[in-house]
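There's a structure below that I have some questions on.
The complex is shown incomplete by one protein chain, all other protein chains being positioned as in the whole.
Now for chain A:
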Amino acid sequence: MAPDGNMTNGFKVVGTRPKRPDGVDKVTGRAKFGADAAAPGMLHASIVRSPHAHAKILKIDTSKAEALKGVKAVVTRADFAEGLTGENWNILENVMAGDTALYDGHAVAAVAATTALAARDAAKLIEVEYEPLPHVTDVDKAMAADAPVIRAGAADKSVPEGMHPNVVRYHESGHGDVDKGFAEADLVIEESFKTEATHQGYIEPHACLAQLGPDGKGEVWCCTQGHFNVQKVCAALVGTETSQLRVTPSEIGGGFGGKTVVFIEPVALALSRKANRPVKLVMSRSEVFRATGPTASTSMDIKIGMTREGKITAAQGVFRLQGGAFPGAPMEFTAMCAFAPYALENVHQIGYDVMSNRPKQAAYRAPGSPMAAFAVESVIDELCNKLDLDPIEVRLKNASKEGTKASYGPKFERIGLVETLEAARAHPHLTAPLAEGQGRGISCGFWFNHGGETAVSLALSEDGTVAISVGTPDIGGSRASMGQMAAEELGIPYENIRTTVADTATLGYNEISHGSRVTYASGLATIKAARDAVKKLCARAAAKWGIDEEAVVWEDGCAKPSGPNAGEFEPLPLAKIARSMGRTGGPIVGHYEATPEGAGVSFATHIVDAEVDKETGQTKVVRYTVVQDAGKAIHPTYVEGQFQGGAAQGIGWALNEEYIYGEDGRLQNSGFLDYRIPVASDLPMIDTVIVEVPNPGHPYGVRGVGETSICPPLAAIANAVSNAAGVRLTELPMSPPRILKALNDQANG
């Protein structure tokens, strides 16, 4: 699909910055989030969680809890479906432990009572007898020969013989001859890197209200990035039919990938079925940290060769990702994204998915890519420093372009990496003087983006206004951008359109809001649904005028005769056709249901200035510029917000955030006081530059923007900090103790 006529004719609504439709609701408290749901007769639930990193569950005695006044139901694993296989089994095992607790915080039982206090008291009365087992939480230690086995037989056939059973998946890709390439280099640098697990840090904890009757019919209201997925997974886990379960998403207080996963909804449904009452379940912040998915932690080895002129001759990477007690760490994306910005004749990458006694990792914005960029772009920076080369010019010299064979195999379509580098080179930030103690870092980053199953419905009202129903929760301003795209197509004001995230009974299956897919896929579906409605509007006009439908065109919100031969008729505006639609053929509704497959990949280049206090190890980011290819920015303010949000989360990941486990395998910092995310006062104003290289797979050229923005920050900040400190930082987060250690190690030779 090529970008169509609108790309050259110019937009009227797309590219403008109308008011966000959810703004007033959110600032006045009117917006309903997950924990705001309530129902008559509602019970409150509490979950009992393992205090052990790894332990056999010998016995669960619920009798004292069940005897407590107000308690209406207690569930354990026995209350869920049996005989599940594959990913559904993994999800159930994570939602409610079977015979083994696999990490600190793993759910082992749950209780529902008439008040939240009674539920918490009852949870304390549930007696669980454990037999502690040896545990491991570090990725390298989990691969060592003497590591305790998390689950025997979890590995798939991809894993080479002889690996530890905790290595459960293996990836290898690349092309050319890296040994030959390294031999051609004037300088080869080989370095190892580690990153800690970080949480997505959404402000709204997971929350749901669920009702399931003995007839198998149920309802769930919850905060999620994908309510159709919640429907599908919950139906499997509680053993009911998918269509008997209706799921309605609430407003969402952040997700960033962490709410693509089901944790508590099946528990609330199982309790509701047992009590025959609606059950509300809200996680505490500590539960969110201990039992929902952070990102994977990593251990990586990178080797890159470069000529004196700055040409990369070969690159290779080994990426070990720890994804908790279940398979699924996104090591293949780490491997595939690592060298994607560069046109390489010789490249080789290996990935290992490693299990440990930690919570099941979940996606976090461009899962796997930011860590790869940290390692690869740090080595590129070191090569530039040692060869006295300009970091932008080196990246331009090696940049992937349209037709380049990507490091992961296929040739790139039209991409905008060079344009982001050229925009960065032209930005005043790049030549601004640095103060004493400051360093500058550059990095590129890459993410694929995604399409996925999508359905949109667009209904006209008799007053000429329009209601759009989408099935993708709005996690980044999609209701505004859908309204803009529909307004563009229909030729009516943006304010005349309301977009609603519909429940699972209203539309066909919609894939989760993930993979930066919503503005691309739901946007494409909205455009097509609007065009479907326009076709029907033109048909009504043609019938009224007594001419062929093909002789009617849609311009400026009106049906018009296509030319003099079609006859002379006054243009019919949308509102006028809508007013009489009940008497001219019935309601007018546009639809589109498809799996769009043209999501364009995207690149970004970030520039960071950081200041390091060598006495305390304290780091401050003093200037930050994001340059990213958006394809086409539908609502530039939201696009800039996505750019800034990715940078802000990257700053936290790079400097402060980490999961800290004690020797006992328990998480030591399960709250925002000890797990410090950046707040506004920690951040500079983050400047943004939107580059627009149209995606050939979208009618307006849209590329996803939500994830690529978190790919370069770890590396760009690490390069800035390393250049400021005068020593290469190879472990994240670059907290003051790590910076001081690196400085001391350097001083001591």
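The working rule: contacts are C-beta pairs under 8 Å (C-beta built on N, C-alpha and C of every residue); 3 or more make two chains touch, one makes a residue touch a chain; residues count from 1.
In the analysis below, contacts and distances are computed from a predicted model.
Q: For the chain that is missing from this picture, which UniProt protein name fits: "UDP-glucose 4-epimerase", "MoaD/ThiS family protein", "Hydrogenase" or "Copper-binding protein MbnP-like domain-containing protein"?
A: Hidden chain identified via UniProt as "MoaD/ThiS family protein".
Q: Thinking of the whole complex, not just what is shown, which of A:D629, A:E707 or A:E731 touches the missing chain?
A: Answering carefully, the residue with contact to the hidden chain is A:E707.
Q: Identify the residue among A:D156, A:E393 or A:D745 that touches the chain left out of the display.
A: Touches the omitted chain: A:D156.
Q: Which residue among A:P410, A:P428 or A:P564 touches the omitted chain?
A: Among A:P410, A:P428 or A:P564, only A:P410 touches the chain that is not shown.
Q: Which of these, A:E172, A:E570 or A:D674, touches the one chain of the complex that we don't see?
A: The missing chain is touched by A:E172.
Q: Sort through A:G590, A:G697, A:P712 or A:P733 and give me the one touching the missing partner chain.
A: Of the listed residues, the one touching the omitted chain is A:G697.
Q: Sort through A:T260, A:Q484, A:T605 or A:Q644 and give me the one touching the missing partner chain.
A: A:T260
Q: In the complete complex, the non-displayed chain touches which residues of chain A?
A: Looking at chain A, the ones touching the missing chain are residues 156-158, 160, 170-174, 200, 256-258, 260, 330, 332-333, 336, 362-367, 406, 408-413, 447-453, 514-517, 595, 597-599, 601, 697, 707.
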